[in-house]
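Only a single protein chain was left out; the remaining protein chains are all shown in position.
Right after this comes subunit A.
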Amino acid sequence: MNAPLKPNSFRSGPDENGRFGIYGGRFVAETLMPNILELERAYREARNDPAYVAEMASHRTHYIGRPSPLYFAERLTEHFGGAKIYLKREELNHTGSHKVNNVLGQILLARRMGKKRIIAETGAGQHGVATATLCARFGLECIVYMGAVDVARQAPNVFRMKMLGATVVPVQSGAKTLKDAMNEALRDWVTNVETTFYCIGTVAGPHPYPAMVRDFQSVIGEETRQQMQEAEGRLPDSLIACVGGGSNAIGLFHPFLDDPSVEIYGVEAAGHGLDKLHAASISGGKPGVLHGNRTYLLMDEDGQIQEGHSISAGLDYPGIGPEHSWLNDIGRVTYLSATDDEALEAFQLMSKVEGIIPALECAHAMAKVAELAPTKPKDHLMVVNLSGRGDKDVPQVAEMLGTKL
């Protein structure tokens, strides 16, 4: 059976079976198992190899542009009149979001493993762009699966991927969104397992992906710790991030999980509302098994997976990373949700007050900052993960606001 996690730490998971409590695991076809075990071995070796660690550090500095700033949002702070709000500026990374942190780690690993063909799935296109970018940088073949609906609503990112030399495959099955893109990527992987590295974009999928992607994204929280010490001489009091699969959130949260004074909030996409169409797997789903892991999922009473809905193509996945499911159940992280309308309002507020156009994904986190910040004292230090920039969303938002571009 599963070995217990080390006592007094929220950071030691997963166990040797890839579990966070009951969540996680390796629910995949036998064809993939030898490859997944090989990946686990390769990652374990790489993370302990100073050459790999140094190579990653160098590319983080010179290619991604890290560390990303921790910016005191003075005007937002004044606007809400409560907590002192800091923004972790992941949107300033090369390619425009936090996704590149993870892709760098995986691509360097793929090179070590001698894999020259990279596949990825993408929703909003941010992970696809990051993967296409690093494949271009290292001369690797790149195939990105993207739901046909997402291809249509994220046209600028599709074009960017093509400019970067990637092949974008529109997926016509199911609801033609991220879930179906992930199915199609898994089918490709099953078919081409010997030559191909599957670069998963979030902290989901079979073990070791949730742990590996978390490790790559934890640079966000590690920098935040240090930067907040420098700015304020102490730890933040609260952290907040949007959660689709949950990679930007876990990246910010993980280095703080063992600090009990730090309140942690994840914000899911409530779409039209939790009693209507939404993508809030924790707030509106239940535990099930999909895409290689057990986690909270949106499904009907017969275990058939339902489509998520969100204004944000990056949040409409019907599942969530297994570590988030566990952090929810043990109560270490509080999961809230924001509707499409709330996100759209926060999107506009943030643009006008700070001069920063956020991705619609992070606008969900901002919507809850608007609720939480005014209730906190003025010496409360709140960090919001600004995980992506909103350039990609401008045409969509214009349309929703009734403006013709």
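In this section, a residue touches a chain if its C-beta (ideal position, glycine included) is under 8 Å from a C-beta of that chain, and two chains touch if they have at least 3 such contacts; residues count from 1.
Convention: contacts and distances are computed from a predicted model.
*Asks:* The complex has one chain missing from view, so what does its UniProt entry call it, picking from "Effector of murein hydrolase, putative", "Tryptophan synthase alpha chain", "Carbon-monoxide dehydrogenase small subunit" or "FAD-binding protein"?
*Replies:* Per the UniProt record, the undisplayed chain of the complex is "Tryptophan synthase alpha chain".
*Asks:* Determine which one of A:92, A:113, A:155 or A:190 touches the chain that has been left out.
*Replies:* A:190
*Asks:* With the missing chain put back, one of A:29, A:54 or A:398 would touch it. Which one?
*Replies:* A:29
*Asks:* Of the listed residues A:153, A:254 or A:291, which contacts the missing chain in the full complex?
*Replies:* The missing chain is touched by A:291.
*Asks:* If the hidden chain were put back, which of A:67, A:82 or A:174 would touch it?
*Replies:* Answering carefully, the residue with contact to the hidden chain is A:174.
*Asks:* Can you list where subunit A touches the absent chain?
*Replies:* Given the touch definition above, subunit A has residues 1, 17, 25-35, 173-174, 179, 183, 186-187, 190-194, 288-292, 294, 297, 299, 301-305 touching the missing chain.
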